[in-house]
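Here is the structure we will look at, set down as structure tokens.
Only a portion of the chains appears, each positioned as in the full assembly.
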């Protein structure tokens, strides 16, 4: 029955999303004792321009590096 | 005053969104006794790749059929 929701910056690869879903589900089964079928995992990707930390937009505080994702 | 929030897979038509807003508002009036003006309905569309169920991404578990919405 549990719902896991992960909010993070945009730009996750499908592999990382898959890994998140598998890990959250495995931990839910282990800790909460529920079956895999009962676990929902929601991934909220948010642009750095819509995420503020320490009074600054993350798009300014943590700009993407030019030669990386 | 109530806020209804519906999270579902992306790809709802405007007609379905309209229907959701009208139905939620009608039920809020009936059950909660508030006026229509007090009801907010928020629709969160989420890609299947960002929704996990039973340990799998829904994009893999429930792939879109080639010839349908």
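Quick notes
Letters are used for the chains, namely A and B, taken in the order the chains are written, and counting of residues starts over at 1 for each.
Throughout what follows, contacts are C-beta pairs under 8 Å (C-beta built on N, C-alpha and C of every residue); 3 or more make two chains touch, one makes a residue touch a chain.
Just so you know, these numbers come straight off a predicted model, no measurement behind them.
For this complex of identical protein chains, the structure file gives a whole-complex count of 6 copies, while the figure shows 2.
Heads up, the rule we're going with is that only the chains that are shown with their structure count from here on.
Centre to centre, using the average C-alpha position, chain A and chain B are separated by 21 Å. Residues 7, 46, 49-57, 59-60 of chain B are the ones that touch chain A when the two sit in their complex. Those residues of chain A lying in contact with chain B across their complex are 14, 17-18, 20-22, 24-26, 36-37, 39-45.
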